[in-house]
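One chain of protein is taken out of this complex; the other chains stay put.
Here the chain labels run A, B, C, D and E in written order, and each chain numbers its own residues starting at 1.
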Amino acid sequence: MSASNQPADATQVARGSGIATFMGLPHTRDISGVDAAIVGIPSDTGGTPGSRSAPRVLRDVSSLLRPVHAHHNIAPGAHLRVVDYGDVPVIPGALLDTYAEMERVLAPFHAAGVVPIGIGGDHSVTLGELRAAARHHGPVALLQFDAHTDTYDEYYGGKIRYNSGTMFRRGVEEGVIDAQHSMMVGLRGTVYSTHDYQDARDLGFSTRTMDDIVELGLPQIVQDIRACVADRPLFLTFDVDSLDPSVAPGTGTLECGGLTMREAQTILRKLAGLHVVGCDVVEVNPPLDPTRTTAAAGATLVFEFLALLALARRGNDVARQPN
Amino acid sequence: MSASNQPADATQVARGSGIATFMGLPHTRDISGVDAAIVGIPSDTGGTPGSRSAPRVLRDVSSLLRPVHAHHNIAPGAHLRVVDYGDVPVIPGALLDTYAEMERVLAPFHAAGVVPIGIGGDHSVTLGELRAAARHHGPVALLQFDAHTDTYDEYYGGKIRYNSGTMFRRGVEEGVIDAQHSMMVGLRGTVYSTHDYQDARDLGFSTRTMDDIVELGLPQIVQDIRACVADRPLFLTFDVDSLDPSVAPGTGTLECGGLTMREAQTILRKLAGLHVVGCDVVEVNPPLDPTRTTAAAGATLVFEFLALLALARRGNDVARQPN
Amino acid sequence: MSASNQPADATQVARGSGIATFMGLPHTRDISGVDAAIVGIPSDTGGTPGSRSAPRVLRDVSSLLRPVHAHHNIAPGAHLRVVDYGDVPVIPGALLDTYAEMERVLAPFHAAGVVPIGIGGDHSVTLGELRAAARHHGPVALLQFDAHTDTYDEYYGGKIRYNSGTMFRRGVEEGVIDAQHSMMVGLRGTVYSTHDYQDARDLGFSTRTMDDIVELGLPQIVQDIRACVADRPLFLTFDVDSLDPSVAPGTGTLECGGLTMREAQTILRKLAGLHVVGCDVVEVNPPLDPTRTTAAAGATLVFEFLALLALARRGNDVARQPN
Amino acid sequence: MSASNQPADATQVARGSGIATFMGLPHTRDISGVDAAIVGIPSDTGGTPGSRSAPRVLRDVSSLLRPVHAHHNIAPGAHLRVVDYGDVPVIPGALLDTYAEMERVLAPFHAAGVVPIGIGGDHSVTLGELRAAARHHGPVALLQFDAHTDTYDEYYGGKIRYNSGTMFRRGVEEGVIDAQHSMMVGLRGTVYSTHDYQDARDLGFSTRTMDDIVELGLPQIVQDIRACVADRPLFLTFDVDSLDPSVAPGTGTLECGGLTMREAQTILRKLAGLHVVGCDVVEVNPPLDPTRTTAAAGATLVFEFLALLALARRGNDVARQPN
Amino acid sequence: MSASNQPADATQVARGSGIATFMGLPHTRDISGVDAAIVGIPSDTGGTPGSRSAPRVLRDVSSLLRPVHAHHNIAPGAHLRVVDYGDVPVIPGALLDTYAEMERVLAPFHAAGVVPIGIGGDHSVTLGELRAAARHHGPVALLQFDAHTDTYDEYYGGKIRYNSGTMFRRGVEEGVIDAQHSMMVGLRGTVYSTHDYQDARDLGFSTRTMDDIVELGLPQIVQDIRACVADRPLFLTFDVDSLDPSVAPGTGTLECGGLTMREAQTILRKLAGLHVVGCDVVEVNPPLDPTRTTAAAGATLVFEFLALLALARRGNDVARQPN
Partner (left out) sequence: MSASNQPADATQVARGSGIATFMGLPHTRDISGVDAAIVGIPSDTGGTPGSRSAPRVLRDVSSLLRPVHAHHNIAPGAHLRVVDYGDVPVIPGALLDTYAEMERVLAPFHAAGVVPIGIGGDHSVTLGELRAAARHHGPVALLQFDAHTDTYDEYYGGKIRYNSGTMFRRGVEEGVIDAQHSMMVGLRGTVYSTHDYQDARDLGFSTRTMDDIVELGLPQIVQDIRACVADRPLFLTFDVDSLDPSVAPGTGTLECGGLTMREAQTILRKLAGLHVVGCDVVEVNPPLDPTRTTAAAGATLVFEFLALLALARRGNDVARQPN
């Protein structure tokens, strides 16, 4: 593993200098020998406009991140070969074509054992990522941090069947989501009907609303997630609207009363060992984020993902060590 | 109850399109047969400048709200006839004249059994709303979410006796507030004298400071509110500066250490059954709210009010149902 | 013509109060007896995201406008019956469906002699407006204020043929634009090829670049426009990126060195008498417009259109007067 | 004249450090021996909310100014004793009381030969300044840079007779403005009636609209101003909405097509020798000025005033020199 | 103690009017007889650019503060003579020279028993404050609220040894910090190496990470602080990045998952009786703080410091009272 795969270190190179890749990681399209790759998906055709500029902003803001995760006390770069792949080609105005590009680009990642870490883009992009994952892994478990179920059937009198409100119903229908091992975390606020959550559960998803989280407590939620996901190949999708608007003001569909970052991090940090085959952070919307705190939260979540992957790998490294 | 009284549904009509009424409700000056009406009060003559533009911004932001309240699992529009009345005429620079307009416009609401849901404006507008309510109901209980007591006597050497710092003292003096059944929730921070809170209590108000809330816990606070208000006609006024600045940055008199939205919503959601005859959300200040999170919080609070009203009505509906 | 068709007067009603219609005009879907109607088209599927929120923002900002145009010394409301129709239904993510809605809604305007004044949305919406106009008028002359030709053929390897860079080539192909009587004004900056402007001319359009404007002077430009358009039914489309970024910072494709508002107004004010059958202002992008000056420019341009229509009508009124 | 009356020099003291007085001038209430004094008037009760915070922001931004005016090549501080007096006490919500305070505070300035340089506040404050000036000088000539006449009679059905749209009619009625020697410069845009400008002229004011300025040219405008004002005691009031929104986005009533700063400065720089007894810059509205360019323009205008005063004084200094 | 040392009272003088000193306190360089003095340190040469403008912004925002601390029910101004000293001269681009100025200016404060309350500036300024304190008190205990240790050794290949990441290592080396009685509170997030926190402990510091705070609870943290600091002369430094980005978005090195203001205030309010000889609030970065909530938090923290000092003094006052 070459030193060039290490993230930038602001004690050596001035923070925020240089071409903006995620954490200063090397930008390459060559994923051979790579463990995980940052992949931008600058598409907002399926949702609130603005999130298409998130990949660049997240890369820029990621300069705030230092190489080591203090809670786990682990340097992801010491255990993982990580690169910044750049962006998937997107076709503004043509979501299905963008899905096809995503599938074309990302399927080989899974075949090669590379975990793609998507940075959206609106949440509709996750369906493209799931399709790519399912090509290799079959239907994957979905752990969805979200204020909303995103399992509606259609919009605008049926004219739109693929957007950021429907893609997980499509994912179940297409057989790329294994709903029985999938859970939604953070649901709350206002919904379209009195049976929205039940609709999601009817598709097979488990749900944990904010009310559930407050009532049950974080340790129980973590336990529920682990029980639900079990050992299935897991796609972890984090819509930043699961966070409270105070934490993530810069997103398209604010719902009051969401997760604090401390809560989100507490949950994520307990998920080591799950079989993560892909993950993403979506719905950061830079034009709505003048404080850039939403982008900072998004970049931090990506780092939490990297730490989880590194912990898994460190376990393996230890196991593989000669004695 | 006609379908046209339903709020807009973003699965049918693109979110944020159309003339901006609150939640896309019909705009009409005809309140016959109406249960509740959104009423803008774009006056900031009595307080920090800027809140006069809140009614329009709250209407715009309310497009984020979907028709059903997930916690209560109730669609307010299924139980209430709600309209957007538009704004009360205000006279910038002449608060007393604005009060007269408010009384003229809103008194008939109470006579007709319509609950006006005011969207301010600075907090001084609440006195006008209280005068209108008291014409029909007599002195009303006041449940005041606020960082400050707003019961000062006068400002600037006595030159100003009506503004956003004095109106609740005036309300007691005028006999429109029933202080013995009124409570202030969320007091904290910096005050003008060591007896500010005692002054409020001397007027008859109960007080629950943020220190009280932390010490006693939310369930006790809810119980205290219900005991204090009892079955009196209640005006519920929510100054967004009761919220923490992280939640509601866009308001004129920030006080650190306030309520989270989760806390505010938890309290409000336990108030079903109180006899609410009017309510308002005040002090959203759009020029100070670049992230629009304060406006989102304000619109959400209005929706919490609607849900409370709907719960009460649903109870009645059930009671009235033939068997 | 009833008084209710008059715009709001801020000496009577506080500026910025009330439901936000354009200039406080009555909101109605009934266009019988109407001369001109403001029509929002909140679609940005075909262009830079963000302009979908322009209609609401333009309506709000239009409160700055007073009823009389000082240069022409004419009150449009004294000569025209104008209403705010609200918005055309749009289908985010499905531009062709949105076009169909536009055609369905707007064609009757032209049949009824009502001039629709569109407020976009990204520039791709103009094709829908042109289709509606051409149904009644046949191919229309186009006077296009724009930094760019928007006559490209396709994007992204042919996957996208309808967006804000191609719609005027489509318009010629579809026979809704009479290119021989059409002119582009304000072209400049950076282009995709050395023959972009020639391509537009090859389609039949006349072009006046910023270089031309500086060299020839505004009076000559006006003369050229009038000569080109002649007496054909004219659609006037104003992309705010024809303005300099100092004037209109809040738009998606800034091009330095554009028109000042004084220049744009000087040209527009000399166009009285042209046979305007439709017009629009597009590409105001509120999330990119923190100063709201772009929205103010957009609303002012709409008022310039109203003044042009009123001048024409006043002429007719005079002509029709008995003697 | 002590060195302590000199503005701050950023080659010696870091720009933007220290308590924010205008240009770092000494803050004192003692105006004895002073030639000119900066006086803040943080009142916006009579106009668009927000301008009350302008005095502090203008003081802060004035750190950009260096001690010498390059065009005139004069250091105002070398010829004038200038101080920052601080603010006039204002009574938010009570404009007439604020006027009384202004008159009480500022009348002694005129008696003592001190030129007060007001920094508003909304434009209504100028009436208070004029009253103070007229106490000593009698009716003063007014040179008014403004997009609007501000000579309306009343607002809101007569309920408001003093605000930022009426104060110059009041000033004529009260005999504090000598309208025959007064001129409005920069009128344009939208007005309330077809006789607004004529109404102003009927009061005695001369008017130069933006159309006039473009047609006649700046040299003629300067000549007209000088002819109109002649040798009368002059109050120079600069409403920043006379500037184009591109130059001054942060003001309450944007009117497109206004003066550039180069034009405004060109006019002002030719006014040396007029008998300026007071001046102000008003309607800078910081909450609407995220780029702070409006504040920078406002501070620069104050510096232009100081240069004019210094030029007059230098002339006198030369004349008084012994030979 | 003269009345003139009282902070401004917004019931008497309009909030936000007048020259901006901290809370409207008198600005003077004369510290004789003074108990505590606000001292701006507008330097950001050692850290993220932008914090140099914090002192002015904090002074402006401090107008929100009222004279009495509601939790302690104490008016600092009734027990302390407090002034606003203005700013220490800083040398942009020359941190060591700025340190020399700080030491020169502030050492006499300590000799005179005046507690300087610094408002930075980036965190590197604290070393200058510590040097000044140590001249009189010898090595001082440091209570450091911070997301980061700031005890790195050097940056950029050794070219920089003094900046906002190294100054506390320098402070120990120089003997101005008594690390054995010093504690860091709020550490979290991302670090440069797996031994960053251990490195700080090796220097003698105690550490309490956010993980510790959550696990141990605030009462234990308070007890630990008091035990660690004991009766040593204490410098209390508050880097606002110890707060969560939702609370303090306007700072240079955001770390998710930090303290809420309620938590920070709870800790600070329990520290009465510690021997505070100096304190500061640093890293407020106004250009990154469009909501101004970070500035409001910073000003509030200064007020918490004043309350602590007043409590100590009140205790002494009581003790000294004749009986």
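Assume a residue touches a chain if its C-beta (ideal position, glycine included) is under 8 Å from a C-beta of that chain, and two chains touch if they have at least 3 such contacts.
Computed from a predicted structure; not experimentally measured.
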Touch list for the missing chain, restricted to displayed chains, reads A, C, D, E
Among C:9, C:174 or C:196, contact with the omitted chain is made only by C:196
Sole touch to the unshown chain from D:64, D:228 or D:272: residue D:64
Note that chain E touches the chain not displayed via residues 44-46, 49-50, 52, 89, 91-95, 97, 156, 159-160, 162-163, 287-288, 290
Residues of chain D touching the missing chain are 9-14, 64-71, 73-75, 244, 246-247, 260-262, 265, 290-293, 296-297, 300, 303
Touch rule applied to chain C and the missing chain gives residues 152, 154-157, 165, 187-194, 196-197, 209-211, 214, 244-246, 249-250, 253-257, 288-291
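Here is the rule we use: only the chains that are shown with their structure count from here on.
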Matching interface for B-E, options A-B, B-C or B-D, criterion over half of contact pairs identical, gives A-B
Whole-angstrom distance, CA centroid of chain A to CA centroid of chain D, is 56
Whole-angstrom distance, CA centroid of chain A to CA centroid of chain E, is 38
Flagged in chain C as touching 2+ other chains are 13-14, 52, 89, 91-92, 290
Among line, ring, star, complete and other, the chain contact graph is other
Chain pairs satisfying touch are A-B, A-C, A-E, B-C, B-D, B-E, C-D, D-E
